[in-house]
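I'd like to ask some things about the structure below.
In this view, the complex is presented without one of its protein chains, the others remaining in place.
So, chain A:
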Amino acid sequence: MSEVLVLVDEIDGEVKKVTFELLTAAREIGEPAAVVVAAPGTAAKVKESLAAYGAAKVYVAESDDVANYLVTPKVDVLANLVGAKSPAAVLIPATAEGKEIAGRLAVRTGSGLLIEAIGVESSGGDVVGVQSIFGGAFTVKAKSTRGTPVVTVRPGGVEAVQAQGAAAEETVEVPAVDAAKATTVTGREPVVGGDRPELTEASIVVSGGRGVGSAEKFEVVEKLADALGAAVGASRAAVDSGYYPAQFQVGQTGKTVSPQLYVALGISGAIQHRAGMQTSKTIVAVNKDAEAPIFEIADFGVVGDLFAVAPRLTDEVAKRKG
């Protein structure tokens, strides 16, 4: 069975959930080989969890250059591995950085780039990427016609399933950086993640819309989110009105999420918003307006005042969790 390279997404030795999703997807089409391109000492920290999700191999490319230059060291390592190992495909998380790595890798290796896949399949010897486009209005299956398919996989697109892998280590080189073409990283200010999960990685998302009415009142959305262990999202209308910061916007011009449960509070459900959340497994909506389009796609809807319904739900959830 041929190898499928999976670029490991980690922060300070802590593996991001999307990596496990990619390892799970990789098992559908071949033998997962995790690629760690990171600061020295990282592989030792992440190896065990990679093995737990079925990594048969772990390619270790460690160098201080990885943190000092933007994107290109990871492209260099993957390009060398594509040349040396002829993998069936390369799977990369569809994050801001991942999309850039994938794009450059496709250019450099002359390969087809399949973006934002929600799954991969093997069909007649080809690797097929399954994509959900225009906010879930179409499901598209596509393949690369040349080179090694480079696939970016959307966080939350695949459900991570554990499987034991050997995680056999092999050290590979991080090629020297060409300073004229490279971008130097002179400093970093990581987002201080609160206690809430990341929007695109969360299995439950609670979002507020125009109906929330003010920035202060968004507290009612946050309280329900915290009771459920959920991420907080906002509609474009809420963001444009200044109720909530733009990085939490769900919709066509914001983030696309597909959690197990999406709770929409005071959101009318314009196409713009639905495009970012309608692939959620279960949708619950609360809105005063019985005609709100959000009810057309909600599995469970309550016509009522969110300020009455949400706090009650928050209490019920808290009670159940004890």
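Here is the rule we go by: a contact is a pair of C-beta atoms (placed from the backbone, for glycine too) under 8 Å apart; a residue touches a chain by one contact, two chains touch by 3 or more; residues count from 1.
FYI, contacts and distances are computed from a predicted model.
For the chain of the complex excluded from view, the name given in UniProt is "Electron transfer flavoprotein subunit beta" [choices: "Methionine ABC transporter ATP-binding protein", "NADH-quinone oxidoreductase subunit J", "Electron transfer flavoprotein subunit beta" or "Lipid II isoglutaminyl synthase (glutamine-hydrolyzing) subunit GatD"]. Among A:L70, A:A84 or A:A215, only A:L70 touches the chain that is left out of the view.
If you put the hidden chain back, the residue from A:K45, A:K143 or A:R210 that touches it is A:K143. Although one chain is not drawn, the whole complex shows that of A:A39, A:A52, A:A160 or A:A182 it is A:A182 that touches it.
Take chain A: the residues that touch the chain left off the picture are 11, 70-71, 75, 95-97, 99-104, 106-108, 110-116, 123, 128, 132-134, 136-147, 180-191, 198, 200, 204, 228, 246-247, 252-253, 260-261, 270-272, 275, 278, 282-284, 286, 290, 295-305, 308-317, 320-321.
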